[in-house]
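Note sheet for the following structure.
All protein chains of the complex are present and in place, except for one that has been dropped.
We just call them A and B in the order they show up, numbering each chain from 1.
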Amino acid sequence: MNLTLKIWRQKDAKSQGKIVDYPISGIEDDMSFLEMLDVLNEELINKGEEPVVFDHDCREGICGTCSLQINGQPHGPDRLITVCQLHMRSFKDGDTIFIEPFRAKAFPVIKDLMIDRSAFDRIQQAGGYISVNTSGNTVDANAIPIEKEKADDAFAAATCIGCGACVAACKNASAMLFTSAKVSQFALLPQGQVEATNRVLAMVNQMDEEGFGNCTNTGACEIECPKGISLENIARMNREYLKASLKG
Amino acid sequence: MGGLIKSSIARKVAMALSGLFLVFFLLQHFTINFTSIFSADVFNELSHFMGTNPVVQFALQPVLIFGVIFHFVMGFVLELKNRNARAVKYAKYSGGANASWVSRNMIYSGLVILAFLGLHFYDFWVPEIVHKYIEFAPEDPTRYYPELLHKFVSPVRTGLYALSFVFLALHLWHGFASSFQSVGFNNKYSVGATKFAKAFSIVIPLGFIIIALVLHLNHNH
Partner (left out) sequence: MSILDSKIPEGPLADKWTKHKDTINLVNPANKRNIDIIVVGTGLAGGSAAATLAELGYNVKTFCYQDSPRRAHSIAAQGGINAAKNYQGDGDSVYRLFYDTVKGGDYRSREANVHRLAEVSTNIIDQCVAQGVPFAREYGGLLDNRSFGGVLVSRTFYAKGQTGQQLLLGAYSAMNRQIKRGKIKSHTRHEMLDIVKIDGKARGIIARDLITGEIERHSAHAVVIASGGYGNLFYLSTYAMGSNVTATWKAHRRGAHFANPCYTQIHPTCIPVSGDHQSKLTLMSESLRNDGRIWVPKRKEDAEAIRAGKLKPTQLSEEERDYYLERRYPAFGNLVPRDVASRAAKERCDAGFGVNKTGEAVYLDFASAIQRYGQEKAYTSGVDNPTKEEITKLGAEVVEAKYGNLFQMYEKIVDENPYRTPMMIYPAVHYAMGGLWVDYNLQTTIPGCYAAGEANFSDHGANRLGASALMQGLADGYFVLPYTIGDYLSHDIRTGKIPTDTPEFDEAEKDVKDRIEKLMGGSGEHSVDYYHKKLGKIMWNKCGMSRNEKDLKEAIEEIAALREDFWKNVKVPGEANSMNPELEKAGRVADFLELGELFAKDALNRNESCGGHFREESVEQSGEQKGEALRDDKNFKYVAAWEYKGEPKDAQLHKEDLVFENIELKTRSYK
């Protein structure tokens, strides 16, 4: 199939960027979206132009590196997948495809389509952990039984891949779904209770400092999340936060 | 006001609670208005009570005014912060693919409602205050119903009134149910609660519109 790509090109963080048109032909249905970009880049290199820089790594939908806004949607039109799992059969001959970086003030562009998501790391560093040292002497793994349903919910929250699609989809560029997924994972486990108060206050505080927007419950994040992280996590974080605030 | 409550979640909860308070007020307002279409006397009686009872006038009324102002000022504060959170906009943004129009445009439905409130204050509340506390005009417990009827004489006015309530319905359609999520209520009862909220957000504004139309028609007959 033949396509017209409208790709955001930006030399570096300080430069102004713009949308540049690239016609491309000979694209097959079986190609993944990123393989289509590989083809484009190979063409650009052979023409002596600089290839389009985009983030990607595992190409199997789990590392969370790839992050493209395709035709106005994070990870493109399909649901429950990342860009690397999107295949060209989702498009048709003659389509025009907008390819832009995930946009948020907290995710500055590094180059072209590559963004800096270290804000997510800093949110995790603020409290997304349980303070237990490696010793070989922690209690036996089966010493504390955990209700299966809670363990499953904790797992579901923990499957977040930190790609940032929630922020990219949200009209407010809010990072609540991401933050709440980690808060929820620990809130649901007995191991997480000890530090629960401090954790949620610190993580929310960091999230706010990074310049993410507020949640207005549009639900776009849940729909665009490649791992289907539920909005319930945001409600749980709100509860945890209120509880923690009242405690002091 | 944005400076008072700093954290994103605290603001969100404050938005939800002030919104819920206004929903409660709306219900009360509706109940009183509703009486107008079947009994002028009951309407007059209730209005007289609301207009003269010191608790309502000097305790609840300021709270209500504060609630309204808080809700919209905070709404603006949040909207500004949220716009700022995405400094460079998308060239193409398919917001409709993953979120409803109403949820994405609360600021606009809110602004229409605010404009209506402005009118309502100018039209109803300011004259009331002038009448009672500046001119100290003698109280007539039967003046309310005729005044009410008078307001719905003009078809343009009635139409604008109805349109405002359409926007209120849109605003409530997202806002009411969403407030549960904001205060952390998302569990097995949420489906029912959401249904109730959605029903409320249609029925009550629709009720206001019907009252307006009935009064409009009553007067013209």
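Quick note on the criterion: contacts are C-beta pairs under 8 Å (C-beta built on N, C-alpha and C of every residue); 3 or more make two chains touch, one makes a residue touch a chain.
None of the values given here were measured: they were computed from a predicted structure.
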Inset, instruction - Using the whole complex, pick out the displayed chains that touch the missing one. - result: A
Inset, instruction - Return the single residue from A:G64, A:P101 or A:G219 that touches the missing chain. - result: A:G64
Legend entry - Touching residue (missing chain; options A:M1, A:I19 or A:V53): A:V53
Legend entry - Identified contact with the non-displayed chain, of A:M1, A:I19, A:M114 or A:L242: A:M114
Legend entry - Of A:T159, A:N205 or A:S245, the residue in touch with the unshown chain: A:T159
Legend entry - Sites on subunit A contacted by the missing partner chain, in the whole complex: 12, 28-32, 34-35, 38-39, 42, 44-46, 48-51, 53, 55-65, 78, 81, 85, 87, 89, 110-111, 114, 116-118, 120-121, 124-126, 128-136, 138-142, 144-148, 151-152, 154-155, 158-159, 161-162, 185-186, 189, 191-192
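Here is the rule we use: only the chains that are shown with their structure count from here on.
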Inset, instruction - Round to the nearest whole Å and give the separation of the Cα centres of subunit A and subunit B. - result: 37
Legend entry - Interface residues, subunit A side, partner subunit B - complex: 6, 8, 19, 69, 71-73, 77, 98, 100, 103-106, 109, 169, 171-174, 176, 204-205, 207-208, 211-220, 223-224, 231-232, 234-242, 245
Legend entry - Contacting residues of subunit B [partner subunit A, same complex]: 6-13, 78, 81-82, 84-95, 97-100, 103-104, 106, 174, 178, 181-186
